[in-house]
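Apart from one protein chain that is not included, each protein chain of the complex appears where it belongs.
Think of it as A and B in the order they're written, each chain with its own count starting at 1.
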Amino acid sequence: MRIQTRALSIVMLVVFLGIAAVFLFPFAWMISSSFKEKSEIFANPPIWIPAKLHFENFTQLFTEKNFGRVILNSLFTAITGTIGGLFFCSMAGFAFAKYNFRGKGLLFGLVLASLMIPMESSLVPLFVIYRDLGMIDQLWGVILPRLTSAFGIFYMRQYCMTIENELLEASRIDGCSEARIYFRIVAPILIPAFASLGIIFFVEEWNNFLWPTIILRSQENLTLAVAIRALQSGVRTPYNLIMSGSVISVVPMLLAIFIFQKQIIAGLTEGTLKG
Amino acid sequence: MQNLYWKWQFKSAPYWFIAPFVICFIIFVFLPFSYSVYLSFTEWHGQETKTFVGLANYATLLKSGDFWQSIVNSVLIFVLYVPIMLALALIFAACLSTTWMKWTGFFRTVFFIPNITSVVAISFVFLLIFNADQGILNQILMSLGLFDEPIRFLETPWWARVSVAILVIFRWTGYNMILLLGGIQSISKSLYEAAKVDGANGIQSFWHITLPLMRRLLAFCTILSTLGTFSLFTEPFILTGGGPNMATTTPVVLIYNESFKNLNMGYASTISIFFFILMMILSLVQLRLFREHD
Partner (left out) sequence: MKPKKRIFSTLLSMVLLVSIALTGCSGGSGEKKAEESAAGGDAGEKTKIVVWIWEDAKNVIDLNMPAFKEKYPNIDVDLHVLAQADVYQNFLIAASSADKVPDIVNLESHRLSQMIETGGLLDISDKVAPYKDKMNAYKWADAMKDGKAYAMPWDSGPVVMFYRNDLFKQAGLPSDPKEVAEQLKTWDDYKRFAKQLKEKTGVAIMADSKTKTDGTIFQEMLWQHDQWFFGKDGSVQVDSPEFIKIGQYFVDMMNAGYVNEVEPWSDAWYSSFQQNKQATIVGASWYDGLLPSLIDPKGAGKWSVAPMPKWSADDKYSSAIDGGSNLAINKNSKHPEEAWKFIEFMLGNDASQLKMMEGGLFPSLETTYQDPVFQEKVPYFNDQPVRSLYVDAVKNATPITYTKDYPLANELIRNAFAEIFLDKKSVEEVFKKTADQLRQKTGRK
């Protein structure tokens, strides 16, 4: 029996290593291609390690395509979007979880409604509103519609439910204002929730494509995903540059997940199941 | 006076806390949506004047095949990937939660990576891999002797849908695996031990214990995938541009093309309304299922 289990364990390990190789294959190909010359990308037989490593695929992005700025833009949208989203969602979630007030049912209905009206169904009017507010080609414009996600409010509400009422009451008796309660009592309790939801927000914002590609236009305002797509210009698409741009956008995420794998996965699972 | 203020700040606090949401809701959800309804009754190509055309756009939509085609495409892509993806996710989850499996953390991470990395980047890699004449996938398949002719992955309707499906499987199997893993781990160990005592082997206990208990979670995953498939955008947008012959045009690709490529903003709004109704029905189903699940 034990020998059987051990054999099974080895066989399955090999099988899973094979499957893992398939899952890693596109990333390997991406990295390999990012060092190639244009003509090597589609070579037959395929080239894994190019004759010469073309680091200029990367430097060219920074010198000609302003990728330094582009990366900062991506960081800016992802970080402000995440922090803002966490702040607003937690406040609303807290209010829904711990207060009784007139119109609560109606307001919560609005949260449900916003869950059901996907952004994709109002692209044109959103665009018109942006135009009228002068938010076209503004990084803020990318972040704003995502600040109060219904999903985030649900998630935070769920988490806030676990806070004990006595704790809040005690602070009120001590003379804490409601704002103070939120900042001093609630927010620290919510830190694990901030971490989990924050990861989700950050990943979503970093990879966000549809809306940024509609409103961002000048090269110095693009985010990474949009900037990579914008490389598809010219008469012949420079796939080597597209691949090096992709590496730039993917590698930080790869490093992050290998370092924080447990936390990230736990966060995402909790996130989806709780929300 | 002091007392009055105190009362006021307590009473009004929840409204202040919810105010940002309400403001955002009005600006980014309510107004655009209402405006969308209005636009769906107009003919508008982005210039200054809009012409009110009543139900003409709705008539066009019902008559023209475009919208239905996009629904059919999504359903086909859905059928192509969901069974495979969920089966894989379940098998992975089951294996990774056994005691004899090694390196579970590593595998979990590897399967999950595609989900958090940039869709745009991954779609471009697949664009290279699927290239019919010189893509590496065809080169591998042909050198293995599996095919004599290169498969026209992104150039024929069925293969294009398969390509999109493969990309979606690649991106979402790990995510579903994580969800299912959570479910499996919440199943009480004593159930398995009891089965073992009764002489059940691993496969039998998977079949008779794990699967039935996971049914609701699997349904939840299916609904999530349904919502996801209808709003699929970036993958087909980059891989195929919605082609060939509209075979991979999903509703969102169609909305995007009609609004920002062809500038038929009125008609695009009409499509949006239909898309909204579809998504609303699906979300209601999801909420329902989820309530029960919780």
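In this text, a residue touches a chain if its C-beta (ideal position, glycine included) is under 8 Å from a C-beta of that chain, and two chains touch if they have at least 3 such contacts.
What you see is a predicted model, and the numbers here were worked out from it, not measured in a lab.
Chemist: Using the touch definition from the header, name the shown chains in contact with the chain that isn't displayed.
Modeler: Counted over the whole complex, the chain not pictured touches A, B.
Chemist: Of the residues A:8, A:83, A:163 or A:185, which one touches the chain left out of the display?
Modeler: Only one listed residue reaches the unshown chain, and that is A:83.
Chemist: Looking at A:16, A:42, A:96 or A:151, which residue reaches the missing chain?
Modeler: Answer from the full complex: A:42 touches the omitted chain.
Chemist: Using the document's definition of touch, tell me which of B:11, B:45 or B:288 contacts the absent chain.
Modeler: B:45
Chemist: Using the touch definition from the top, which of A:28, A:53, A:170 or A:191 touches the missing chain?
Modeler: Considering all chains, including the one not shown, the answer is A:191.
Chemist: For the chain that got dropped from the picture, name the residues of chain A it touches.
Modeler: Interface residues of chain A facing the absent chain: 39, 41-42, 69, 72-73, 75-76, 79-80, 82-83, 127, 130-131, 136-137, 191-192, 194-195, 198, 214, 217-220, 230, 232-237, 239, 260, 262-263.
Chemist: For chain B, which residues touch the unseen chain?
Modeler: So the residues of chain B touching the unseen chain are 45-48, 60, 63-64, 131-134, 152, 155-157, 243-246, 260-263.
We take it that only the chains that are shown with their structure count from here on.
Chemist: So the centre of each chain is just the mean of its C-alpha atoms; given that, what is the distance between chain A and chain B in Å?
Modeler: 16
Chemist: Flag every residue of chain A that touches chain B in the complex, lowest number first.
Modeler: 5-6, 8-9, 12-13, 16, 19-20, 23-24, 26-27, 29-30, 33, 41-46, 88-89, 91-92, 94-96, 99, 101, 104, 107, 110-129, 144-145, 147-148, 153, 172, 177-179, 182, 203, 206-207, 209-210, 214, 224-226, 228-229, 239, 242-243, 245-247, 249-250, 253-254, 257-258, 261-262, 264-265, 268-269, 272-273
Chemist: Using the touch definition from the top, list the residues of chain B that touch chain A in their complex.
Modeler: Listed in rising order, the residues are 9-11, 13-18, 20-22, 24-25, 27-29, 31-33, 35-36, 39, 92, 95, 100-103, 105-114, 116-122, 124-126, 128-129, 131, 133-136, 139, 143, 170, 174-175, 178-179, 181-182, 224, 231, 233-234, 238, 251-252, 255-256, 259-260, 265, 268-269, 272-273, 275-276, 279-280, 283-284, 287.
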